[in-house]
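Yeah, one chain of the complex is gone here, protein chain that is, but the others are all in their spots.
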Amino acid sequence: MVLTIIYRLIIALVIALVGWNLFTEKKFTAQLTAAMVLIPLVLRALMIK
Amino acid sequence: MSIELITFIVMLGTFLLGCFLCKLPIGISMVLASVAGALIGGQGVPVVHLVEGMFAYVDTILVIATAMIFMRVIQESGTLDAICATIVERFHKVPALMLIMIMVIIMFPGMITGSSTAAVLSAGSIMAPVLMMMGVPILETAVILSLGGMLGMIAPPTNLPAMIMCGGVDIPYSGFTLPLILLTFPLAFAFVLVLGLKHVKKMNYAEVRAKLNTEVRKKYGFKIYIPLILVVVLMVLNTAVPAIPDMGMPLVFLICSGVGCFTGRKFNILKVSKNAIQSVLPVMGILMGVGMFIQVMTLTGVRGLIVTSCLSLPSWARYIALSTSIPLFGSVSAFGSASVLGVPFVLSFLAKNEIIVVSALSLIASLGDMMPPTAMAGIFAAQVVGMKDYKQIMKKCLLPCLIILVWGVIFILAANFLEPFIVFH
Partner (left out) sequence: MKEFFKKPIFPIITASVSLVLAIGIMVAAGVSFVKCWDVPMPIEGPNVTEVKMLSEWYDGLKDGPGDTPVYVLKGEGDGGAMLILGGTHGNEPSGYMSAVTFIETAIIENGTVYVIPYTNISSMTHNDPGEGNLQYFTLQTKSGERIFRFGSRATNPIHQWPDPDVYTHHPSGQQLSGSETRNINRAYPGREDGTLTEQIAFGIAELIRTEDVGITFDLHEASPEYPVINATVAHQDAMTIASEGCINLLLSGIDMALEQSPTNFHGLTHRELGDYTDTMAILMETANASQGRLRGGTSEEQVLGGVDDYYLYSESIGMLFVPWDENHHPIEERCGRHLQGIYEYTMAYNNAYPDKIVTYSGVPSYQELFLDADKEDLGGTQLGKFLR
């Protein structure tokens, strides 16, 4: 249980870093890639899937 | 022509079109290929399936993200410089032994975690500067890293492709140690010696010594090594003491990255982490695309088409089929290949010793990590040594990969002959 919370925090950290990159990337396709990576990460962080 | 075959052709065509004609990133091209496949396969645009497919790699992208942060931290803090200097100083007189030792170190994280990515990005990134410092060219260094990662992933005690196949045919993962040692270590030692020894022998120690950065070691002393020692301790902790729960690679890497912030040169951890994620974002995107691709292949029956086509060949041709299809399918993922093709192949060789067959198939499945577009071992080895792309690495790896393949097939062919000598429960 504690480990699950820690891993949700790790995911949150990765989401934050990917999100940061999403807004610093200049190329649209790189932004799309970052946005795509966010989808499963956010759904797992929220424990939806 | 069956609808599954048409779907497969459309998926491949869309992927190639996206990659080469439209110059789109591989990940995005795979998404488009998946959508096209689903449309042709009569599934519309199955948003739920596409998203579900991505979840196959959530754990993997966490490992990749945190491993890359760790790598950048030990680079910035000076730990890499320090360890590089120490190894070269201590072992330059015995080059062959040193190369073998370096190979085992590269393989070690793979042996413990079952992931070639972990091996290349952690131990690989530590050993790469050592190799290059000693005169091994950048390309050969990257090849050693890739091969070390792949073979480390297969070497015991942890071999995830073998475990996946065991799960698929319900046999316990025990008795694999010796077959896996024989399948991996002789090749690993041969590769590192052939690729590295001639360069290392030519090393001018005085010249190399001048290039070594010994300042960080002098300034920070023993504590500069703490992140590395900690990563090894935490990796083996669960294996050595099973009562301690496995905390998983992402947490191990993050703890050690955190520690690394205080043991050497000062740096901005947020910026370093952000840049680390930026460098692995394309790989993360590829994995997400691959997840969708596999999901759509299964949904539309393309997976069934591929697997039954491979198995429908006569028994002699089955060896050719496994030698081509398992590494090729590994382009989506070595683990996926072990599950999708490895399991049916194990079932088709039931007359042979299962432990040897599974071990050998897992070795062949590891080649998937050198197969584009994912080519995790190659991509990360290129990143670690600072090469722009991994095409040259792939070319140079061709012969070793072929040897790995032949070595694996020999073990399958001779499985029943080898059984009394190498399988002990």
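By written order: A and B. Residues from 1 in each chain.
Please note the rule applied: contacts are C-beta pairs under 8 Å (C-beta built on N, C-alpha and C of every residue); 3 or more make two chains touch, one makes a residue touch a chain.
On a predicted model such as this, the values are computed, not experimentally measured, just so you know.
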Residue among B:L182, B:V307 or B:A414 touching the omitted chain: B:V307
Hidden-chain contact residue, picked from the options B:C166, B:L281 or B:C401: B:C166
Interface with the unshown chain - residue positions in chain A: 3-4, 7, 19, 22-23, 25-26, 28, 31-32, 34-36, 38-39, 42-44, 46-49
Absent-chain interface as seen on chain B, which is shown: 4, 41, 47-56, 59, 113-115, 158, 160, 163-164, 166-167, 169-174, 238, 242, 245-246, 248-250, 291, 294-301, 303-305, 307-308, 311-312, 336, 339-341, 343-344, 347-348, 350, 425
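As a working rule, only the chains that are shown with their structure count from here on.
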Intercentroid distance (Cα basis), chain B paired with chain A, Å: 23
Residues on chain A engaged by chain B in the complex (per definition of touch): 3, 6-7, 10-11, 13-14, 17-18, 20-21, 24-25, 29-30, 32-34, 36-37, 39-41, 43-44, 49
Chain B - residues contacting chain A, complex: 24-25, 27-28, 31, 51-52, 54-55, 57-58, 61-62, 65-66, 245, 247-248, 250-251, 254, 273-274, 276-278, 281-282, 284-285, 288-289
